[in-house]
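Note that one protein chain of the assembly has been removed; the remaining protein chains are unaltered in position.
The first chain written gets the first letter, and so on, giving A and B; residue counts start at 1 in each chain.
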Amino acid sequence: MKRMIGHSLIGVALALMLAGPAAAADKVSDGVVKIGVLTDLSGIYSDLAGEGSVVAANMAVKDFGGTVLGKPIQVIKGDTQNSKADIAANIARKWYDDDHVDAIVGLVATNVALAGMEVGKQRHKITLVVGAASLPITDQKCEPWNVHWIYDTYSLAVGTGRALVEKGYKNWFFITANYQFGKSLQHDTTEVIDAGGGKVVGSVLAPFPTRDFSSFLLKAQSSGAQVIGLANAGSDTINAVKQAAEFGIMGSKQIVAPLLLFISDVHSLGLKTAQGMYLTTGFYWDRNKESREWSKRFFDTFSKHRMPTMVQAGVYSATLNYLRAVKAAGTDDSDAVMKQLKSMKISDPVIQKGHIRADGRLIHNMYLVQVKKPSESKYPWDYYKIVSTIPGDQAFLPANKSVCPLIKQPYHYGK
Amino acid sequence: MRISRKHVVFIILFLIGLTGPLFQSIVYPVFLMKIWCYALFACAFNLLLGYAGLLSFGHAAFLGSAAYFAGNLMMDYGSTWMTPEVAVIIATLWAALLGLVFGWLAIRRHGIYFAMVTLALAQFIYFLALQMPQFTHGEDGLQGVPRGMFLGLFNLAPDSHMYYFVYGVFVIGFWLTYRTIHSPFGQVLRAIRENEPRAVSLGYHVNRYKLLVFVISAALSGMAGATKTLVFQLASLSDVHWHASGEVVLMTLLGGMGTVWGPVVGAAFVVSLQNYLGVVGSWVTVVTGVIFVLCVLVFRRGIVGEIIEVTRRVRKGRQGADAGATPARSSSSP
Partner (left out) sequence: MAVFQWLGISPFGLMAQLLLGLINGSFYAILSLGLAIIFGLLNVINFTHGTLYMMGAYIAWVLLTHFGVNYWWALLLCPLIVGIIGMLIERFLLRRLYQLDHIYGLLLTFGLALVIEGLFINWFGVSGDNYDVPSQLSGGARLSFMYLPYYRIWVIAISLLVCFATWYVIERTRLGSYLRAATENPRLVQAFGINVPLMLTLTFGYGVALAALAGVLAAPVQAITPVMGANTIIVVFAVVVIGGMGSIMGAIVSGIVLGIIEGLTKVFYPVGSAVVIFVIMAIVLLLRPGGLFGRER
């Protein structure tokens, strides 16, 4: 029954659109702005995204006021069950085609993100990717209706790689997860190291997932490298760090640099093991007053009572700015909203002084942080010292290096 | 040929299937297409498990590698000369070839050892998929595979067109399994399942039969995988992962192994579960597990198997009342 009403609403909307662009422009399709949070609710990414992403999206809606252009805002959620691209594509299609979803936010793993973007592209619908890491999302695979929030492999590589090379850590050994993500992380970091006059003395491709890294760590140890770069993620990184500590690498002359580590990972590693490591993040809850206040609210709202990861914070920012763009554009029409998003300043408790480039990359400050010693940590989740702020124009792939056609020839939204 | 009640049922079900896209507002067409793909996969698997008694734990290799094959063909040549039906046929042939190799290596083993050999071979295929990113694009998978023009004439991009293509593939595949089951060949398979030494002593080249059914099963699995790629326009590592092999066991068992319709019902059930349980978030694994356990403990015959059993009991009771008992039919030929 509900669906039938929905369909008649489409009918009305279609009639209005046929009546002329002017009539459509100040309308919200189907009388509701619907945001779909498509994320991993049950699998290995559910701590760094999961329910916390849904909470963040709902917070954004609430902070925005619950309505836009006089119409209600609705958030629905979908589970990609780890990172199953076909399930993600199926949900995305259904949401756009049947459920009148206006924008999808989330999309944690790269395969899921690419699948969602493909569906969005065919329908000229908006995807806001927060969580997937691969650079191609805004490079080779870029498309006009997508924005990539918070971080990507390039920014991680630049953040940690450049900073460490500048500190004199020039010789690197990589332990890389044997999949595209790991390889591209290693590739991007290697470029930065080479550019800074450093050298990669060796690398090993470890199967994903790996339970025991000791054999690879031993290789790294005997390579004489100053830095062991971990181009992996999740429990692989945690295992590698833990075993590096066990084998006496942590705290020796050699340092371990995990290229992607979320605050949830540090939380599970514990400061005793993780102390002293450098890492790059797009958001840290305790950075300033605004982020602190917002994060504490998130902590209280979220039933699991955890501080937001950069992905969850990114979902908040993406949702909030999407709604702002809808309001400013006066419609939820994808083209108008994208045009607005790419022309406005992005500023909220999560992102400061950000803007969205023609290829869909959100350009904003990234932070190089160091994990605190247990003695330096004063209160729960007091985990990072911010070592330096990497300005947005240095943190992300420069426009002149991008192969995305949208950089040279921005898409002309609507008329 | 006499038109029996069974034929009428088939025709009616076939016609109902044809009306799929008319109910777009109730059932999402891509969801239906997914069901047809997995139903075909499960039917192919059931041919092996239910009728030949061979539990393969490596069927993901056929599903997944055929998916990559079809995907690559469409992506590389889809804009020029490749048509979807040719891609599906080539991928199916590939799966048959792979099935020949797997089968040749595995059929000499029995029971759990057979399952383990197939698992090992499938793990090797998974490994190759990881190691050949130029062919599989690693964990990103093949994305944006074009659906192409059927016979070079009909554009399959709209879901309603695609639906008939998928439905056609399913009907052909289903018909093939049905013919296989009800042929003398199928009879021999059942004999082998029930008592292999006796089949040998009757002079059947048991291994040849097993190999042939393995190849048919692999080919049809590949056909399902290739079609699935066209539906979702992607092929990914999860199709070659051993979880996919486990999933098809679940579908077949849940629906009723050794029954014609069991795998179809099982596939529909599992796919719906995945689709609609998405809402329960992290509980999806628990619910799936509980269903699995209940199925093994309580509904060992599966949904269709239990229905057949009940109707037989009812019929037997009635017949017993008026004419005395007739020999019970084998549960494997409903």
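The criterion applied here is as follows: contacts are C-beta pairs under 8 Å (C-beta built on N, C-alpha and C of every residue); 3 or more make two chains touch, one makes a residue touch a chain.
Everything quoted here is computed from the prediction, not taken from an experiment.
> Given the contact definition stated above, which residue among B:Ile172, B:Val286 or B:Val310 touches the chain not shown here?
Touching the chain that is not displayed is residue B:Val286.
> Out of A:Ser53, A:Asn146, A:Thr190 or A:Asn239, which touches the unshown chain?
Once the missing chain is taken into account, the touching residue is A:Asn239.
> May I ask which residue of A:Ile44, A:Leu69, A:Ala328 or A:Met344 touches the chain that does not appear here?
A:Ile44
> Can you list where chain B touches the absent chain?
55, 105, 108-113, 116-117, 119-121, 123-124, 126-127, 130-131, 242, 246, 249, 253, 282-293, 295-297, 300
> Which positions on chain A touch the chain that was left off?
Residues 42-48, 178, 204-207, 209, 211-212, 214-216, 218-219, 221-222, 234-235, 238-239, 242-243, 246-248, 262, 264-265, 267-270, 272-273, 304 of chain A touch the chain that is not shown.
Note that in this section only the chains that are shown with their structure count from here on.
> Which bits of chain B are touching chain A when the two form their complex?
25-26, 28, 30-31, 34, 130, 133, 137-141, 143-144, 228, 232-234, 236-239, 274-275, 278-279, 281-285
> Please output the residues of chain A touching chain B within their complex, sorted ascending.
Against chain B, the touching part of chain A is residues 3-4, 7, 41-42, 46, 50-51, 77-79, 81, 83-87, 89-91, 93-94, 97-98, 109-111, 114-115, 118, 134, 136, 141, 178-181, 183.
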